[in-house]
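Excluded from the complex is one protein chain; the other protein chains are retained at their positions.
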Amino acid sequence: MTERVAIVGVGWYGFRSITPEVSYKEMMYEAAVRAYHDAGIDPRRDVDSFVTVAEDFNEGTSIFDEYTPDQMGGVLRPNETIPGEGLHGLATAYMQIKTGLIRVAVVEAHSKVSNILHPAHILAYAMDPVYNRPLGLHPYFIAGLEMQRYLFETGATLEQCAQVVVKNRQNALLNPLAAYPAELSLADVLDSEPVAEPLTRLMVAPPADGCIVMVLAAEEVARALTDTPIWIQGLGWANGSYSLENRDWVELDYVRQAAEMAYRTAGIRYPREIIDFVELDDAFAYKELQHLEALSLCRPGEAGILTVEGATSLDGDLPVNPSGGSLGCGHLLEASGLARALEVVLQLRGEAGAHQLPDVAVGMAMGWRGLPTTSAAVAILARED
Amino acid sequence: MGLTERLRRFDEAIAWKGEIPLQNRYTMGLAGERFFREIKDNARLMATHCPQCDYTYLPPRSYCERCFAELTEWVEVPSRGTVYAYTIVHLDLDEHPLDKPRLAALIEIEGCDSLFVHCLGEVEPEEVYIGMPVEAVFQEKRQGLITDIAYFRPL
Amino acid sequence: MSEHIPSYPGTPLKERDFAEGRVLHIWWVPKADYAWDAGVAIGKFLAGLKEGRILGITCPQCHRVLVPPRMVCEHCFVPTRRWVELPGTGRVKTFSICTVRWDMERLDTPIIPAVIALDGAEAPTGGGGGFMHLLGEVEPTPEAVRIGMRVEAVWRPAAERTAAITDILYFRPIKEG
Partner (left out) sequence: MKMRRVAVVGAGMTKFVRRALETADELSWQATQMALDSCGLTLDDIDAVASGTAPDAFDGVHMNSEYLCPGSGGWNKPFIRCYVGGGTGVMAVIHGWYHVASGLFDTCLVVCEEKMSSCQPHPQGAFLTIFDHTLERPLGPNLLWIFAMEMNAYMQRYGLSHRDIALVTVKNRRNAKDHPCALLGEDITVDDVLNSEVMAWPVRRLDVSPISDGAVAIVLASDKVAHRLTDKPVWIEGVGWSLETAYWTNRDLSYPQQVEEAARMAYQMAGITEPRKQIHIAEPYDPFDYKELHHLEGLLLADKGKAPEMTALGITRRDGDLPVCPSGGLLGVGNPIAAAGLMKVAELFWQLRGEAGARQVPGNPKRGLAQAWGDLMQVGTVVILGVA
């Protein structure tokens, strides 16, 4: 019951703006095969539980969990779908293993967002049907409001937000998984077309297709399987108020709570001293700043300054989104958080390639479910000491 | 081992088109029914108050999401307030640029802890500022919908 | 509860409460349109249908011929190989005679959905291949249709095919003898 849990295998497909060469099933299969090979397991023999993360209206299929087991190797075994953030799936598999009933569990999340023909309509369908949706506004209005108030409250600037985009898309140039690497200037970002002012087009993470699969195992199994287990040291997740009217627009209480839970379960008192790098949600550029602050990795209003100073760059004190984040890799719907965790695993294993960070031992992944939600999850991962 | 066969040419890639063909009919609910009746019949905003949390909900809730108490204390609140945040929306739901961008806002209504979500009208984007006083403009013909409020305009 | 609780919440409404304006409500139609990538297996299957061919694919480990085709055998978790063209005949594995449409509107003429177990796709390990389709040229009565009945595909004329499952119009009974 107190046994630790490790990530012992990872696999992925993508990330690309479109993936017409594979069906979603084939995409999941490719990622799964890679993860099982990485972990050295046979899913038909070695896996006790399969957890997939999916939402019906992102797939265009009601009761989408139907279509998950075959290509994962999960037929006639425990399977469960989590309509949540990818990291909620990770938390689910973690809890299952912690009970002692499950020894090896697999987590999968994917995006076939290119198959959704009217994504804004789907997002709008997530808003309150009586109070908000009838206004007929593009859901980006929520990000526009939040960004404006964030700038107002903290004194953060448009340039600081733009710098996040410049940094993340530049990081993506070194990441072969990334769908949107680019060399941009601040002016490119600031002058791109406005979508919900002050938010501009290039401050919005562009969508991408892709899939991530992870194999989790209880300590004893993990040690038998691999010399480089990546331990799940802490996990946290929380929801705020769903309603636009009653949510906390400034403090992001749900991110704070998720982080506090993760720090508590990891036994971390001073996160800034322990965490070597962070992969966090940057669905909108300002969110990277806001999330850094809500994760208590810097003071309110400080994130933008740190970004401009280069503290969050690849060679900075606290690299943030070395993968390129969602701005550089592409936003993978509910798979986004798992994509962040994938990068943390690769970094901790020393397998990140051209954007490998030196001497990293503890990394953090953070996911947000995106508009219009107040739902976040945090994972703290560490390599063997 | 992954796929042992792959598509070789673009014309082999097929996309099958379809939809989720549904419509929905939503009730307004216990609190919503009264809230929208008041808008429809009396053009006024009614909120509920949680005495335990001292929190006033607008739109009203039938229960307090913080402490779960049933909320029975209804209060009329003024249909005016100040802009807490605003944004200029340039896209419609089909992602097409709007000819005339729309102004969406969070509005602090006097006596409420909630922020009201609606659009602004009778004002140019560059004239709006955080803290600007605004008031609701109700439609002449009202159906009991949130769009019975046409928009909020500067006071 | 049960014995301790005097009354339960939940306020039932009648359909006429809506029609007669006693309860406020709002309508919404989501714009939920998709273009799903068919990918390798289903892409090839659809292309086959356009040519009037039903294609299956073989699992190299359990030797089942899988229809609908997929690139992985879900039981062995190995990639499938070797495409097989099936003759378009089979037997009715099970069926229904349905008198309502998907939105519960009544149908003038009942339709007969059935699972067709296709010849050539029934492997010795059981649970071979086949798919759901409709039966035609048979009376929609439980007496006329039976489980185990031999059937064959009736194709849409070649020029009208669109690489869709509906390129097969229906399956009809094979006249015995």
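In order of appearance the chains are A, B and C, and numbering begins at 1 in each one.
Basically, a contact is a pair of C-beta atoms (placed from the backbone, for glycine too) under 8 Å apart; a residue touches a chain by one contact, two chains touch by 3 or more.
Computed from a predicted model, the values in this text were never measured in an experiment.
Undergrad: Which candidate, C:A19, C:M104 or C:A159, sits in contact with the chain we can't see?
TA: Counting the whole complex, the residue in contact with the absent chain is C:M104.
Undergrad: Among the options A:S17, A:Q170, A:S192 or A:N239, which residue touches the chain absent from this view?
TA: A:N239
Undergrad: Taking the full complex into account, what residues of chain B touch the chain not shown?
TA: Per the touch rule, chain B residues meeting the hidden chain are 16, 18, 20-33, 62-63, 65-68, 70.
Undergrad: Footprint of the hidden chain on chain C, which residues?
TA: Residue positions of chain C that touch the missing chain: 1-5, 7-15, 23, 27-28, 30, 34, 36, 38, 42, 45-46, 66-68, 70, 74, 93-104, 110, 113-116, 126-134, 142, 147, 164-166.
Undergrad: Kindly note down the residues of chain A that lie in touch with the hidden chain.
TA: Chain A touches the chain not shown through residues 1-2, 50, 55-57, 60-63, 65-70, 74-84, 88, 91-92, 94-96, 98-101, 122-123, 125-126, 128-130, 236-243, 253-254, 257-258, 261, 265, 369, 372-375.
The rule is short, and it goes like this: only the chains that are shown with their structure count from here on.
Undergrad: For the pairs A-C and A-B, output the one whose chains share more C-beta pairs in contact.
TA: Ranking A-C and A-B by C-beta contacts puts A-B first.
Undergrad: Between chain B and chain C, what distance separates the C-alpha centroids? Give it in angstrom.
TA: Distance between chain centres: 41 Å.
Undergrad: Using mean CA coordinates as chain centres, what's the chain A-chain C distance in Å?
TA: 36
Undergrad: Cα centroid separation between chain A and chain B, in whole Å?
TA: 28
Undergrad: When you check chain B against every other chain, which residues touch at least two of them?
TA: 1-3, 6-7, 13, 15, 18-20, 24, 26, 28, 32, 93, 145, in rising order.
Undergrad: Of all residues in chain A, which are in touch with two or more distinct other chains?
TA: Each of 20-22, 26, 29, 57, 60, 115, 118, 121, 129-130, 134 in chain A touches at least two other chains.
Undergrad: Which stretch or stretches of chain C touch chain B in the complex?
TA: Chain C reaches chain B through residues 11, 13, 18, 23-40, 42-44, 46-47, 71, 78-81, 163.
Undergrad: Chain C touches which residues of chain A in the complex?
TA: The contact residues of chain A facing chain C are 19-27, 29, 42-44, 57, 60, 69-71, 73, 75, 112, 114-118, 121-122, 125, 129-130, 133-134.
Undergrad: Taking the touch rule as given, give the residues of chain B at its contact with chain C in the complex, in rising order.
TA: 1-7, 12-20, 22-28, 30, 32-33, 36-37, 40, 93, 144-145
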